[in-house]
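For this view, one protein chain was removed and the others were kept in their places.
Let's look at subunit A:
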Amino acid sequence: METSMEASRSSAPRLISSDRPRLVLSDEERDAILEEISHYENPRAASIEALKIVQKHRGWVPDEAILPIAELLGIPGSDVEGVATFYSQIFRQPVGRHVIRLCDSMTCYINGHETFLDVIKRELGIAPGQTTPDKRFTLIPVCCLGNCDKGPAFMVDEDTYGQVEANDLMRVLEAYE
């Protein structure tokens, strides 16, 4: 499955049409999306949450998931695609087992965010937007994490860190296998 997705990604163009390859959402994914729909006046409102649900189960949102989500919500696939490409926390390509979100806002810049970038580059060999060859970590930039008094701030998956010195950064990351 993984390989065929990769193959379809490399074969341009990425058109949205009914004959486009699609995957089948799991019952768990469907149920979670239907539950989200129930919270809003209109099923469309659950589009972002639906993408997050699929991402939670698969690690990212493959192209093949767009149409099944659109059908469940009763909206055009292009609308789901438009949303999926707009929001920065929806991943449209595979990411590593752990996602490092490093705040690059000005307060963290002042407090040494670039030193953190250097450590990650040196120790893991990745820059923002990249994944380590062993698929362990992906590094992405993120808007201010609201921890400016403890910066540089970063998250690993759902854990938020502050008050970490640059030379302790790798020790924090070691815990994520």
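Here is the rule we go by: a residue touches a chain if its C-beta (ideal position, glycine included) is under 8 Å from a C-beta of that chain, and two chains touch if they have at least 3 such contacts; residues count from 1.
Here is the rule we go by: contacts and distances are computed from a predicted model.
Enquirer: For the chain that's not shown, choose its UniProt protein name out of "Carbohydrate ABC transporter permease", "N-methylhydantoinase B", "Catalase-related peroxidase" or "NADH-quinone oxidoreductase subunit F".
Expert: Result for the unshown chain: "NADH-quinone oxidoreductase subunit F".
Enquirer: Among the options A:M106, A:A127 or A:M170, which residue touches the chain absent from this view?
Expert: A:M106
Enquirer: Touching the left-out chain: which of A:E71, A:E123, A:D149 or A:E165?
Expert: Answer from the full complex: A:D149 touches the omitted chain.
Enquirer: With the missing chain put back, which residues of subunit A would touch it? List them for me.
Expert: Subunit A touches the missing chain through residues 39-42, 44-49, 51-52, 73, 75, 79, 82-83, 86-90, 101, 104-107, 109-111, 141-151, 155, 158, 160.
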